[in-house]
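Structure in structure tokens, see below.
FYI, not all chains are in this one, though none of them got moved.
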Amino acid sequence: MIVLFTDFGLAGPYTGQVKAVLQRKAPGVAIIDLFADAPTANPKAAAYLLGAYSGWFETGTTFLCVVDPGVGGARAPVIVEADGRFFVGPGNGLFEIVCRRARHARVFEITWRPPALSATFHGRDLFAPVAARLARGEPPPAEARDASWLRQPEWPDDLAEIVYIDHYGNAMTGLRAAALGDNACLSIAGRPLERARFFAARPPGDAFWYENSNGLAEIAVNQGRADRVLALAIGTPVSIVSRREDG
Amino acid sequence: MIVLFTDFGLAGPYTGQVKAVLQRKAPGVAIIDLFADAPTANPKAAAYLLGAYSGWFETGTTFLCVVDPGVGGARAPVIVEADGRFFVGPGNGLFEIVCRRARHARVFEITWRPPALSATFHGRDLFAPVAARLARGEPPPAEARDASWLRQPEWPDDLAEIVYIDHYGNAMTGLRAAALGDNACLSIAGRPLERARFFAARPPGDAFWYENSNGLAEIAVNQGRADRVLALAIGTPVSIVSRREDG
């Protein structure tokens, strides 16, 4: 299975051309759109989202990931193998959290180049053919690099910011709920948010946070849009009012 | 074939994770996105949309349907078998119109539970594995219930409201065109709308209604956006000025 994690959007030409390459070069391999609206040009926020969502997929999955403000710039094209899953994309920090949380990770610089490489669409021309090869079980067309290569040691283990706002207006943070306590409060612009188990546990209109289905602390309003009620956007900082005392 | 009818959106993580489950548990079964923008958290409007669109698909199709304001709340997970099609989703009225219009319908409560069930993503954890089983031809992992279970007898046969606004700004009502007359007028906020057969039959800028390709009365403006011209939204009431006299 090849999983797409990009900021390309689905409707325009980018995701379709990437899928055409994958289809041609790895026929019969299922392609899943995980995110086509990852935080635009924001590999740091995207890294925490990818870290939370990639672990749900089975070992052997190949992830094709593109969130890349520096397209055409100097970042290297990379492959990360982390606990049996492959990640292909730009070496700009996007795989930092995947690497950090993995028990075993290896990193490679993609040295293969396609016959025709556009200046601005490496997702289609470079990353997709490489992802197709990995999904077919071929070895990485790449050179191993030291584990510390391209790492971002100064990034925190959990990011106290909004990293994604979904279709319903719910706002995911880069914080793992398990790293917070059952009684932890979050706070946005001075407004405290208590933890709930699910939406219907709160009165309509109430803002709260809960552990979402992939383990992130997510801010929501029962029968409302948290993004509008609390004026949230990607990058809005979140405060942790009380940390776990029970662990 | 498995058909998805949800309010999840396509670009975010929800539809992709559901498809990953279906792909894994029913490999080779085609998955079709019918609506990923069904009326958000509005199972009543969604029920009329589903009733109009599901009948176009062949017997044997499995529908995975999620429009669910009470996620995590007390509604039961259900399977409906209606005239040879299966429907899997929340027992909140979403299948009311499908049941009512079917010649033969059976209803089941899903009693099977997955090893891991998140509090808020039953579409992925519960409904998708059940839909995959049905699509593979296995029996419902569920207990039969009385036909009257979870029914909404007070809902009308046709809903005189806007139930969907499409990409072009056309507004579908919950009214079947066949239940209206050829000469029926609709009215929105006092503005009368005559029937036309198709767009080009009216001058540019003109508002009208027509029978859409799935049998619903739909309000449109030739070469314009009806939603903006007439200030329409999901839930806007529609009046029937003259009913059929010819039937």
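First chain written, first letter: the chains are A and B, and each begins at residue 1.
One rule holds in what follows: a contact is a pair of C-beta atoms (placed from the backbone, for glycine too) under 8 Å apart; a residue touches a chain by one contact, two chains touch by 3 or more.
Bear in mind that the values here come from a model prediction, so they are computed numbers and not experimental data.
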{"item": "Identical protein chains across the whole complex (2 displayed)", "value": "3"}
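Convention: only the chains that are shown with their structure count from here on.
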{"item": "Chain A-chain B separation of Cα centroids, rounded to whole Å", "value": "31"}
{"item": "Residue ranges of chain A touching chain B (in the complex, touch as defined)", "value": "1, 3, 9-10, 30, 32-37, 53, 56-58, 164, 166-168, 197-201, 210-214, 223"}
{"item": "Chain B - residues contacting chain A, complex", "value": "7-17, 19-20, 23-24, 27, 40-41, 69-74, 118-121, 124-125"}
